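Only one protein chain is missing from this complex, and each of the others stays in its spot.
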Amino acid sequence: MNIKIRMGMIGGSLDGFIGSVHRMAAALDGKIELVCGAFSSDSNRSIETGNSLYLPADRIYASYEEMILKEAQLPSNVRMQFVSIVTPNFLHANPAALALQHGFHVLCEKPLALSLDEAIKLEKLAKQTCLLFGVTHNYTSYPMVKEARQLIQSGKLGKLRKVIVEYPQGWLAEPIESDGQKQASWRTNPKQAGISCCVGDIGTHAAHLAEYVTDLTIQELSADISTFVDGRLLDDDVNMLLRFEKGVKGLLIATQIAHGEANELKIRVYGESGGIEWLQSNPNFLHIKQNDKPEQILQAGTNHSYLSEQTRLHCRIPAGHPEGYIESMANLYRNFSIAVDSFENKKSINPLFDFPTIEDGVRGMKFIETAISSGKQNAKWLSL
Amino acid sequence: MNIKIRMGMIGGSLDGFIGSVHRMAAALDGKIELVCGAFSSDSNRSIETGNSLYLPADRIYASYEEMILKEAQLPSNVRMQFVSIVTPNFLHANPAALALQHGFHVLCEKPLALSLDEAIKLEKLAKQTCLLFGVTHNYTSYPMVKEARQLIQSGKLGKLRKVIVEYPQGWLAEPIESDGQKQASWRTNPKQAGISCCVGDIGTHAAHLAEYVTDLTIQELSADISTFVDGRLLDDDVNMLLRFEKGVKGLLIATQIAHGEANELKIRVYGESGGIEWLQSNPNFLHIKQNDKPEQILQAGTNHSYLSEQTRLHCRIPAGHPEGYIESMANLYRNFSIAVDSFENKKSINPLFDFPTIEDGVRGMKFIETAISSGKQNAKWLSL
Amino acid sequence: MNIKIRMGMIGGSLDGFIGSVHRMAAALDGKIELVCGAFSSDSNRSIETGNSLYLPADRIYASYEEMILKEAQLPSNVRMQFVSIVTPNFLHANPAALALQHGFHVLCEKPLALSLDEAIKLEKLAKQTCLLFGVTHNYTSYPMVKEARQLIQSGKLGKLRKVIVEYPQGWLAEPIESDGQKQASWRTNPKQAGISCCVGDIGTHAAHLAEYVTDLTIQELSADISTFVDGRLLDDDVNMLLRFEKGVKGLLIATQIAHGEANELKIRVYGESGGIEWLQSNPNFLHIKQNDKPEQILQAGTNHSYLSEQTRLHCRIPAGHPEGYIESMANLYRNFSIAVDSFENKKSINPLFDFPTIEDGVRGMKFIETAISSGKQNAKWLSL
Partner (left out) sequence: MNIKIRMGMIGGSLDGFIGSVHRMAAALDGKIELVCGAFSSDSNRSIETGNSLYLPADRIYASYEEMILKEAQLPSNVRMQFVSIVTPNFLHANPAALALQHGFHVLCEKPLALSLDEAIKLEKLAKQTCLLFGVTHNYTSYPMVKEARQLIQSGKLGKLRKVIVEYPQGWLAEPIESDGQKQASWRTNPKQAGISCCVGDIGTHAAHLAEYVTDLTIQELSADISTFVDGRLLDDDVNMLLRFEKGVKGLLIATQIAHGEANELKIRVYGESGGIEWLQSNPNFLHIKQNDKPEQILQAGTNHSYLSEQTRLHCRIPAGHPEGYIESMANLYRNFSIAVDSFENKKSINPLFDFPTIEDGVRGMKFIETAISSGKQNAKWLSL
């Protein structure tokens, strides 16, 4: 008999935003079941959250340590198979390590850790355990991002030359952390967020997107980093020059003070024979541009045979029925759960169901530390 | 202890498209559990589908009759509470009636029935039983459609004057029903679809949207109806003049032969002091236009305090994280499940969680019959 | 030695809007020289206008009759070669007739006359004189409208099926004619505008565009005509069903009460193998849509070799340097002046430099009368 993949969750209490996004994403395709959780360091809040999710009382835990230890003692066909970690940054590495040590696969929010050192240690541990470790850079799970990568790999754009990736947001344009806005408070608090707010929170998404789509690594960067809001302890804006391998030049913009911008992650890539453009806020379209040819707009949809197989595997419905952010996250969960299932049943995995791994997570941490360091040295070029 | 609302499904086997949309929509918010199903008139296919959905064998039924009768005998805290009917048109009314007769609430795909007579009988039955009956005109469950309605009710546009609603699709531009394409086959087959393909399948969505947004009824219509594809048995295109109450004029376009159009449902409404525009394929935005003022673009998102309370209650995440078609359907399921819960627990329902009811379904059937009749009389004006 | 084509102007005093548009359009390409004018029935205003245009005093006339008679007596290499008539509707036919009778080519604003009868008489006269007669349906002079027509003629869309043409404006949403707004006053005054405001002023543009792009004639129409603004003497809104030759169905919307819409003329045409879309307010782009293919966006520009020869001949600059409304009117003037030059020098004309003629003007009048008549008979189908 088929059974769903069993998931536990660390973090994600009711009063947050990201927990419910992860739960919706996990639930969407009906292949994953939330079986337990330690939703908050406040045990009452954890219980309240678990109740609202219809969890049995004995699978709602007061701490992640308790959850991992107790779940590990449950029968193998009952206990959670993987844990999803959706806590603030400072609570990523320890729960992840403990879960690995007790035999659980891990799906962890980005950035992976508070520091590169911490991340590297975690990576070592993960490799020792041979368990699966996913990182929720969900933007690369959109179907048209897959299509962009496929197109580039197919040679459609020729040899690449230039990448422009930008991630403007406006929500931190004012010091809302002073008013106790929860999302803002921990993200601008070095103890909870680490050395960076803007670069860590959204710059890493942009960098991951750029490397994923082009299949090229950033080799050097020069980052001009700013904190515009008075009294803020971490960065809220960055302009960055990039140099990728193979002579590709680039540019990364990430900002949280771009008034009125919601979540406008966008990438443009140009090669010797064409360019592409994708915008997260209108995610079902991919633009192809070529000199002296009409611009083409590719549209996501299960029914579009002109899309790559991988792209179609990341769509659920025909074109014109827009899929969005939750569906992109659900793609990541779906792919990770396929991997868990394959791992446990010793099946080979179709590489089309890819997801970001701990290596991406470590690279993200390296990106953050390098960018912040460059910023402190007046945008000095540093290797990545 | 909270428990999820229990749903059964009629229709929606694996090889279709709409069943999985409904299941994703029902699953998204974690408040509804699929507990049983009669997914196909082919019992093997029903079992196969039920298995893939992890249902226990004894809750997978070979026919809807069996399901309704057996579920009715289960303990009240085990049996399904409502049934979702996602079959082709000719299999709407009978299962719905049987479900009502056995005490189950019904959520039914549109159009409600094969004929207006059938629909009216069903409506009578529903009223006798006092059970809940929803119809899945899901497009009116988008947050920015709620916003449009709220804006108009608030008087933002002044007295209304003109409505333009259009629903262009291109997927039936060629006779794909001849190639056995499943969706096309039953929709163009009078025995399974009823008297109309285009008007019934998408024209009704457009009409429902227009009446919902304006809170005005269409009083008269003049429909020029065409079948462009040779050999097709039902209509695939309609141009329609509309006259609403209170002197409002309108126009409805629905077509399935508009090559290259995916699912471009769009509405524009103009009043004495402004106009609005909403497009389903970019659903998170609502445009307000006024002479000698900048156009305004309202964006969906839980964080936008300028939106109406109802609009925000139909968003899940902050602006810039696009929600789409599945989320709109999930809104309908969420609202219906709230009503079921309120009904069974004798709680009052917040009217902000509205959904289309059997009255909308009957009106849809009246619209179809009137339009087709007008078309047969050279676009004669007929009352609705 | 080359010399410019010499133009006279009737109407177009400084306090209007359209006169200066025509003068800019005529001046743009440097091939036409304004040599005289009777700019207003108020002779002081005519003089004032002529002075501001640097015309010599003896070429500024107090009336169109004076201008035509006196110019006719000037040496053939001095007198105007054609007259541009930019007066309100009631002052089109008489000046045009007088000009023809005195040997001048005529370029006349639309609609051609106050009535179809008047128009037909003028057409007869024009045919007798064999002189050139252009009508300024300038929207069909945009390069991407030429491209649309060329694409359709090339068979790109296959056999045509459906046309949707719309022309929403909002500027007459309020009774601004009561405030003496000049443009509104004459357009809503039956003595100056004729039997129609909306249909005559913008509906004719939409109809001309539809027939030009498709190369098909409208054979029947059913028009629902409204006057929304209290006290207004003519129509300000129309919804119209169309039937073209060859079984093509269509729909025409023209409105002047669509609050907040500037000048949103738009056409969509669908055939058996594709569709096109063009929008006047973003005129340098033409969209091609086809099932299961990426949408294509063609862009105007002299450098785009994928455009038809005719299209490129109606562009002045490379892509990305937007051309607009004045340039479209300038294309019409350029083409008309080429025809004048060819006529006078007995050269053959390149048919790529086409322009609307008096036949289009007569057809426009027929369209107006038919539509208004249909409207008065409750949108009865009438032949055109």
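Think of it as A, B and C in the order they're written, each chain with its own count starting at 1.
One rule holds for everything that comes next: a residue touches a chain if its C-beta (ideal position, glycine included) is under 8 Å from a C-beta of that chain, and two chains touch if they have at least 3 such contacts.
Quantities reported herein were computed from a predicted structural model and do not represent experimental measurements.
Asker: Among A:259, A:347 or A:376, which residue is in touch with the absent chain?
Answerer: Residue touching the chain left out of view: A:259.
Asker: Which of these touches the unseen chain: B:75, B:180, B:231 or B:294?
Answerer: Of all options in B:75, B:180, B:231 or B:294, contact with the hidden chain holds for B:294.
Asker: From the list C:13, C:81, C:299 or C:374, pick the residue that touches the absent chain.
Answerer: C:299
Asker: Pick out the residues on chain A that sit against the missing chain.
Answerer: Per the touch rule, chain A residues meeting the hidden chain are 157, 161-162, 164, 166, 168, 170-171, 173-174, 222, 224, 226, 228, 237, 239, 241, 243, 249-251, 253, 255, 257-261, 268, 270-275, 288-291, 293, 295, 378-379, 381.
Asker: Please identify, in ascending order, the residues of chain B that touch the omitted chain?
Answerer: Residues of chain B in contact with the hidden chain: 288, 292-299, 303-306.
Asker: Give me the chain C residues in contact with the hidden chain, please.
Answerer: For chain C, the residues touching the absent chain are 1-4, 17, 20-21, 23-24, 27-30, 34, 51-54, 169, 171, 261-264, 280-283, 299, 301-303, 316-327.
Going forward, only the chains that are shown with their structure count from here on.
Asker: Which chains are shared contacts of chain A and chain C?
Answerer: Intersection of chain A and chain C contact lists gives B.
Asker: Which chain's centre, taken as the mean of its Cα atoms, is farthest from the centre of chain C?
Answerer: Farthest chain from chain C, going by C-alpha centroids: A.
Asker: Could you please state the distance in Å, as a whole number, between where the Cα atoms of chain A are centred and where those of chain B are centred?
Answerer: Centre separation, chain A to chain B: 34 Å.
Asker: Just give me the whole-number Å value for how far the CA centre of chain B lies from that of chain C.
Answerer: Chain centroid spacing, chain B to chain C, equals 44 Å.
Asker: Residue numbers in chain B touching 2 or more other chains?
Answerer: 171, 261
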